[in-house]
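A single protein chain has been omitted; all remaining protein chains appear in their positions.
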Amino acid sequence: MPAPNGPNGFTNQELMVIEAARHIQDGNVVLVGTGMPMVATTFAQKSHAPNCICVVESGPIAPEVIPTPISVSDPKIMHRAVRLGSKREVLGCILQRGLVDVGFLGGAQIDQYGNINTTVIGDYRKPTRRLPGSGGANDVASHSKRILIITKHEKRRFPAHCDYITSPGYLFGPEGRQKAGLPVTTPPITIVTDLAVMELTRESRTMQIIKLMPGVQLGRVLDSLQFAPAVSAHLTEVELPTAEQLRILREEVDPSGVYLKRDGAAGE
Amino acid sequence: MPAPNGPNGFTNQELMVIEAARHIQDGNVVLVGTGMPMVATTFAQKSHAPNCICVVESGPIAPEVIPTPISVSDPKIMHRAVRLGSKREVLGCILQRGLVDVGFLGGAQIDQYGNINTTVIGDYRKPTRRLPGSGGANDVASHSKRILIITKHEKRRFPAHCDYITSPGYLFGPEGRQKAGLPVTTPPITIVTDLAVMELTRESRTMQIIKLMPGVQLGRVLDSLQFAPAVSAHLTEVELPTAEQLRILREEVDPSGVYLKRDGAAGE
Amino acid sequence: MPRSHMNKVMSLTEAVQEFVKDGASVGLGGQNIGRCAMAAVHEIIRQGKRNLTLYGCNLSISMDMLVGAGLVRRCESGSGNLERFGTTFCWRRKVESGELEMEDFSHLAMVSRFLAGEMGLPFMPTKSLLGSDILTYTSRGTQKKFEIVDNPWNPGEPVVLLPAVNPDVAIVHVQRADPMGNLFIEGFSTHEPEMIRASRAVIVTCEELVSTEEARRHPERTTIPFLYVSAVVHQPWGAHPTSVHRYYDYDGDHINHYQACARQGGEAVQGYLDRYVYGSKSFADYLERIGGPARLAGLRASMQSMTRIP
Partner (left out) sequence: MPRSHMNKVMSLTEAVQEFVKDGASVGLGGQNIGRCAMAAVHEIIRQGKRNLTLYGCNLSISMDMLVGAGLVRRCESGSGNLERFGTTFCWRRKVESGELEMEDFSHLAMVSRFLAGEMGLPFMPTKSLLGSDILTYTSRGTQKKFEIVDNPWNPGEPVVLLPAVNPDVAIVHVQRADPMGNLFIEGFSTHEPEMIRASRAVIVTCEELVSTEEARRHPERTTIPFLYVSAVVHQPWGAHPTSVHRYYDYDGDHINHYQACARQGGEAVQGYLDRYVYGSKSFADYLERIGGPARLAGLRASMQSMTRIP
């Protein structure tokens, strides 16, 4: 369990959110769900990317989210939107239309190709555990120019192959998306966890560890994956958060700690 | 030129409108353009079919039309609509969806199978006269449960075969629509002119004269068609208008005579 | 299509009797914890309509309760869950045991299927789903889930075609409706515009019954015109315990209570249904059982703290 550490007494869960937010640039159109993706996007908006635009699959476009929505149908996620529309408008006329810069996802299983499973553990026809299903995740993974995945780092979440590919990463290798006919063929995919940052790029197309959370040893990350990832020759440590970043996160983004636990225990 | 006749001093153009309106039943959803179709539909609403619903391709749904719109984009055609929407809503989600009971059309040429030409006189590639094109007419003819055509009766308007089939009637015979894969295979098609009423039905599938305007001889109608139509064994005369019908038409539907000329000269 | 364009106001009992048949395919409105048509679902459960197929994008508590009551044969949707409140437990249990057929799509895929339905088309293309296992696995009972065709304008490019959905009846709860069935939706509208227009019959419950003059005054603001609507039922609080934008917040305590029962299953679900659905003579009675005016005032105040209330 990651404990508060570093000069400002942050948790790795908090730094995970801040690190994920660093991949959102000012002006980006970001398709988000609730939970950590919404926390990270709201943080980006309130810090380095004030003009980043949230779109939410249930219909809100460019809301000024108030803390802390717990559903894509929560009134807090509709606050001061410029348009409250329909799923077709967001998933069809924005996402499939190709206007989403960053698609933000979580997942029960993420495999070495960046594929995501949110449908079933075990056999589809005889499930060990039935999960909620795709929702908009398959659509986000198919059409976003860049894919961000944020998740707690647990070994069971990182199999070599997903039991079921709900949302496509690189499928089965470098040409996977192209062969399948997906509209976005080589999106950068970045996975940010409370232990490390990993990515898949045009070149690699399988998961590569590129950063470690402060104080985390590489061996611990390797032990927490069910496959052998590449390790970047330029492996670095995730940049520490500033006091101001932590203040924004704690006071403005999730002040009542719905998702961010102060005691160091990661939320869902 | 038809002159005022009959007990109430009506013109055949006026009776043409009233007769066309008789094919609209209370509660029908009618897709109309401007001109005679709008005049006849408004008349139906104000007389025997108060709950008939107008939809207009530019977006208005169930307007209470005020006299006398000259375009589907005229503000008069939007008056007190319950919804002002889009072409997709009307032509897609109402018409193609199969909810239109009566589609109301005019046409430069109408042939023996009820096909309509509003695209070109002569050769498509080297036109004698280029006409406006389909507009929504092809869609109306493809998807309405019943097709009403209203037109001035001139021989040049009734060729054996249209130079160009813009909007499908029965195409080339009884199975024409079915073979082409049209969604509505056997719509009754009724053509109301200032000389006669003709129709195509499930049984006939080519034009049959069923009614004559008061005082019009069959020979005159036959002379005004470029093909030999069937003539109903039960050929009757169009029912005369009542004084109240004429009052509604003249005072409420087209009071300034935009389309209905009082001197007996038919409008456009 | 409606019997009369002018007045479709009736009781929920009549509406469900007339428009929901055993074996029907039912489109469910709302999403997660927002604007689910709970009053209509209670009435379907009380009338014991069986063997239903449910369609939606995100199916949540409305679907789960119908499944818990044993009325559902099959679901086709993009997801089943209540997000932070957990999954849809009755649904999960019956999918895992094989008692419930589940056909998986994505949310855009379901929207696309309703879009085909509302446009009178047999299918709709999409560029989602490609490469995923959504195209690998199909449910028992599915005849033909999809077709992959070559893009005629770019040979070699695959495009997925998905079959239209035209539910026998859709069930939605909206903020305002008039007696003709013109609907005014506030907040997100999810998949409802397409689903409503695709359905063969539509039962609408509403917070407020307004005059048709409202539509005629600002006709651009009418979300859905009356042509698609079969029954209009005035049922304030009809989405409880889910929220209605600008009217009331979701009732987290009651959702947690339902979820605790649903997670446990068996007698706990039966107990919930006995107390809140079968045991309630009407939705008004239910509203008393969940806490009455005091609790409802709190939910309204919570919404008021976030947004303008009309």
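Every chain is named by a letter (A, B and C) in the order it is written, and numbering of its residues begins at 1.
Throughout what follows, a contact is a pair of C-beta atoms (placed from the backbone, for glycine too) under 8 Å apart; a residue touches a chain by one contact, two chains touch by 3 or more.
All of these numbers come straight from a predicted model, not from anything done at the bench.
Trainee: For the chain not shown, which residue from B:Leu95, B:Ile110, B:Leu212 or B:Leu225 touches it across the whole complex?
Mentor: Spelled out, the listed residue whose C-beta touches the missing chain is B:Leu95.
Trainee: Which residue from B:Val17, B:Cys52, B:Val72 or B:Ile248 sits in contact with the chain not drawn here?
Mentor: Per the contact definition at the top, the residue touching the missing chain is B:Val72.
Trainee: I need the residue numbers on chain C that touch the omitted chain, in ascending order.
Mentor: Touch with the absent chain occurs at residues 116, 120-127, 144, 147, 149, 151-154, 157, 159, 161, 163, 185-187, 189, 217, 220-221, 223, 308.
Trainee: For chain A, enumerate the residues touching the unshown chain of the complex.
Mentor: Residues of chain A in contact with the hidden chain: 27, 29, 51, 53, 60-62, 64, 78, 80-85, 89, 92-99, 143, 183.
Trainee: For chain B, which positions touch the chain that isn't shown here?
Mentor: Answer for chain B: residues 34-35, 56-60, 66, 70-76, 78-79, 84-88, 91-92, 95-96, 119, 124-127, 129-139, 142-143, 164-168, 171, 176-177, 179-183, 258, 268 touch the chain left out.
Definition applied: only the chains that are shown with their structure count from here on.
Trainee: Using the touch definition from the top, how many steps at minimum link chain A to chain B?
Mentor: Tracing touching chains, the least step count from chain A to chain B comes to 2.
Trainee: Would you kindly tell me how far, in whole Å, the mean C-alpha position of chain B lies from that of chain A?
Mentor: About 59 Å separates the centre of chain A from that of chain B.
Trainee: I'd like the Å distance between the centres of chain B and chain C, where a centre is the mean of that chain's Cα atoms.
Mentor: Here the centre of chain C sits 41 Å away from the centre of chain B.
Trainee: Report, in whole Å, the distance between the mean C-alpha point of chain A and the mean C-alpha point of chain C.
Mentor: 28
Trainee: Which residues does chain B have that touch at least 2 chains other than itself?
Mentor: Within chain B, no residue contacts more than one other chain.
Trainee: Can you list the residues of chain C that touch 2 or more other chains?
Mentor: Answer for chain C, listing residues that touch two or more other chains: there are none.
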